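Structure first, then comments.
Only one protein chain is missing; all other protein chains are in place.
Lettered A and B in written order, each chain numbered from 1.
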Amino acid sequence: MSTRLASGGRLLERSKRVTFSWNGTRLNAFEGDTLASALLANGKTLVGRSFKYHRPRGIVASGGEEPNALVGLGEGSRFEPNQRATTTEMFDGLHAVSQNHWPSLEFDVGAVNAGLSRVFPAGFYYKTFIHPRAAWKHLFEPVIRQSAGLGKAPKSADADRYEYFYAFVDVLIVGGGMAGLAAALEAGRAGAKVLLIEQSPHLGGRVLIDDVMIGDQTGPDWVASATAELAQLPNVDVRTRMQGSGVYDHGYALGYERVADHTPGDKRPRHRLWRIRAGRIVTATGAIERPLAFAGNDVPGVMLASAVRDYVGLYGVSCGDRTVVVTNNDDAYRTAIALKEAGLDVPMIVDARPRSEGDLALEARALGIRVETGVGLAKVKGKKRVEGVAICAQAGEGAVLEDIPCDCVAMSGGWSPVVHLWSHCGGKLNWDDKSAMFVPDPARPPLGQDGMGFVLTAGTTSGALDPHDAMKDAVLAGRRAADEVGHRHAEESALPHVSAPFETPMLPVWVMPQGAAIKLRSKAFLDYQNDVKVSDVQLAAQEGYESVEHTKRYTTLGMATDQGKLSNINGLAVLAGSLNAPIPQVGTTTFRPPYTPISMGAIAGEARDALFKPTRKTVIDDWLDRSGAHWEPVSDWRRPYAICRNGENVKDAVTREITNTRTNVGLLDASTLGKIIVKGPDAGKFLDLLYTNMMSTLKPGRCRYGLMCNENGFLFDDGVVVRLSEDTFLCHTTSGGSDGVHAWMEEWLQTEWWDLKVFTANVTEQYAQIGVVGPKARLVLEALGGMDVSAQALAFMAMAEGELAGIRARVMRISFSGELSYEIAVPAAQGLAFWEACLAAGEAHGIQPYGTEALHVMRAEKGFIMIGDETDGTVIPQDLNLHWAVSKKKEDFIGKRAHERSDLTRDDRKQLVGLETEDPSDVLPDGAHAVEGAKLANGMENMIGHVTSTYFSPTLKRSIAMALIKGGNKRMGQTLSFPLGGDKVIKAKVVDPVFLDKDGERQNV
Amino acid sequence: MLILTCPYCEVEGEETEFHPGGQAHLKRFGPGSSDEAFRDYLFERKNPRGVHFERWQHQYGCGKWFHVARCTVTLEVFGSYSAQSLAPPAEVLETIQARRPGWEFET
Partner (left out) sequence: MSETVFEGAIRVERFVGFGMITIRGDFSDAKIAQATAARFGAGVPKTRAITVGDTGMLAWMSPDELLAVVPLGEADGLAAALADDLSAAHALVVNVSDARSVFRLTGAGAREVLAKGAPVDMSPQAFGPGMIRRTRLGQVACAFWMSGDDQFDLVCFRSVGDFVFDWLKVAARDGSLPEYL
């Protein structure tokens, strides 16, 4: 049983008691605890069930590498699954539940899977459940879904806020242990702008617990003085609770700051994602201890030796009364010594090496601890908790030499430097045979924009496991990082000497015992979270998997949320062993960011709810919103689909708006249309190149409808061009096209025709643009007063400037509905006043605002095209019978060369036609396909085109549609079939797409 | 995420401020050109492993287009220069040759 010790615990505030809840039970803890240390202090050694076999699992580690202790944290809108207990700070009122079990943690029905482990071998996904086919959907999948998955998804929206923060530094140091602090001191003293980030709430790392002397100071004293000096340096910032989560190109790093995880609901952002740009990044991320692979190494109570030591030293928690230490290196002896000094029993140190004569071994023996060498664990006894271990010869197959009762096993398979951040952006690794680990190769770093390496490693991350070597490495890394960004200290500070016990070499041990039989190997876990055993990797190798990346995916080794922090090296060593290949040849899988999972909230930042995406609004927006607008998105704008009157449905509103506009007068907010000023002596010439038709011949004060194609010849935007004066044009674009067309103009001016004297300005938002449309439109403008808008003074396609209702206005007589119609641009700040003036002036004439759907129906009645409906990026103007708007006189315009391509001059291209359904009440669905003749050889219908716009026209009291049909121009009068699925076929006659007022009499008044 | 320097506003900005525009120094072929020349102008693009010349626009900044010489393998940036140039300037070519001995500019 684990328990709290009466004294000790460097990180605890024993005067500050807190309570928390675990599976509904109230338990006590201290400030400074992690959830993991608090659970152990309360004797909770069983904390979860494994993913596949639902085996009982306990806490293994004391940091971010923890694979087992994943819990659900918080309640309601603050619930979050799969949080690591080892990195969860304790606070009063913390609420945690275990996961992956049903009905309870102690009794889990899913554990029957463990009994079936022979049917869940490596790659079982690919082997099982294949036959009979129907069984997958109806039997296997529902059952698997019930028991699979990690944790439970939250059910309500997240109550917290998250944000980003951009920071720029010379040197970013990741990790606040001895190496990070030493590197920060060195870079800071040199004058570089330094940011040191540490993922835990406290600084110091392993020197808080491992007995070292730095100069004449103890580890903790040195940490305190280093921290104090850093605080004095104005150019250095130190932030805790902030993980270096990823390193990306050109010195970009993500810092994941857990601002308020330990103070939920205090109104601060819960997480802040720092986007850090650093000249140099120094990773001082330390090393992670490796487990050993012996049978039963997943029984609750089997832990990393360093974790057992951390719990005693940092949290005053005993993980067991009797702890057997099993190791292949000297470091684990520190755990035995620490336990002994805390008054706990260590019945044996099981050392797989043939000899053990280092300083630490001598000290352990002097304390009376029994040390046995050349031995290993045959197995761990116990199911839900450790009850004892069986000792065997490491060289053998597992014959038991001795049984030792114990309630905790502290294991150490050596250490692996945390090379993740070094590797994220391409840093390469070397294999260190002596310590059996991958280490960063400083000759092959990730490269920055200057072609130089921008990541350095410091301390144990570099592979310097000896504390003095680590200190030296860190000091040099800090110095070099500062130097490379232009900061050098006048005098080099002396290198502090770090004294620590002499350690003898470790011995790689990948399977314990070396010749373990299958029965033992199939209980020896490599990946705890995904339940991958030694036997699974060996099976994969036997089945022909040679690549470590393939084996990873086949066995799922290292694919859990811990990304194989504990299992990676052991797994690939077992694979290498099975393949009889050296480990470096087998290689390692790719390290990808983030280092540990980060919250979705942090990734989203502030972009949620109203801030999810910008919504562009016109100055009439507020009025429309108050007046019943039914909104629709039009690119980034929101525009009213229709403006519903009290109790009216949307469909009826559209019909009313159309009828009113065609009989009286309608009012349209057209402010979203793009407006670009093009000015200069070459403006006409430039627009001739940009538009398919001739613009240079336009007279000042006149308007012309124009088309724009890309170099492929395809139509992408249209609008009315107004010549304001000899050298100034105003180009209107589609609502979605204003930014794009302006950028398009600038691109050609800057990159191709930079000899042209032309300036452009996007004035889209300077003006509100209001359409007054309908037979009584002129009456409304006359009522507004201030300008002569008579047919003589302002003819169709003419423009005049003046004042209407006392507001400066530019009036264009243009029509997208076929009615008498004016579009009036006024300064945006006066847009609403002008809109209201129009409503007041038009009241006597029955004026009503109308929305985009009425606009669409009316333009379709007139056969006018809409970019995005009749065009789809493959349509040329000629396909839409717009030959009249494509100049034959101009030598060049964008798209002209493409229009000469044989494929674009075929006369059987899809061409725009009108459609009238046989039954006038049948409205064709948008996009419906026309088919013809026999089916094709592949069984598909012979499709000859599709519907591009389709409406019920209240004006004509029948359905109308436009379609792009192969050779459509030659099909006038033909009846086409539109199958809609099932037996339903709509038949429609090909007609001229201009359905209403073919001669344009309505607008010529 | 790349850092690029806009030669106009001299901002060393991150990639999110910029808009990429593909291969630089294309020669436009218009009316009268052969089908082959026009096809190549529209569609044939270099995709080198190594030194590459690209167009970028400082979309969220001064709005200007410029050219960037960079390595597609190491992401090293050799220089940025005006889009109003028909070929890379000599100093950019020298920088590349110093960093990539033996490399020659191909038009």
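Just so we're on the same page, a contact is a pair of C-beta atoms (placed from the backbone, for glycine too) under 8 Å apart; a residue touches a chain by one contact, two chains touch by 3 or more.
Given the structure is predicted, the values throughout are model-derived calculations rather than measurements.
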{"item": "Touch with the omitted chain, as defined above, among A:R26, A:K267, A:K957 or A:K984", "value": "A:K267"}
{"item": "Residue of A:F107, A:Y166 or A:W884 touching the missing chain in the full complex", "value": "A:Y166"}
{"item": "Per the touch definition above, residue among A:D345, A:E632 or A:E765 touching the missing chain", "value": "A:E765"}
{"item": "Residues of subunit B in contact with the chain not shown", "value": "8-11, 13-14, 16-17, 60-64"}
{"item": "In subunit A, positions touching the absent partner", "value": "161, 163-168, 237, 239, 257, 266-269, 272, 275, 277, 605-607, 610-611, 613-619, 622, 636-637, 677, 679-681, 757, 759-761, 763-767, 827-829"}
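Assume only the chains that are shown with their structure count from here on.
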{"item": "Where subunit A and subunit B are represented by their mean Cα positions, the distance between them in whole Å", "value": "29"}
{"item": "Subunit B to subunit A touching residues, read off their complex", "value": "1-3, 14, 21, 28-33, 35, 38, 41-42, 55, 57, 59, 63-65, 71, 74-77, 83-84, 99"}
{"item": "Footprint of subunit B on subunit A - complex, ascending", "value": "248-252, 277, 447-451, 711-712, 743, 746-747, 750-752, 754, 891-892, 896-898, 900-901"}
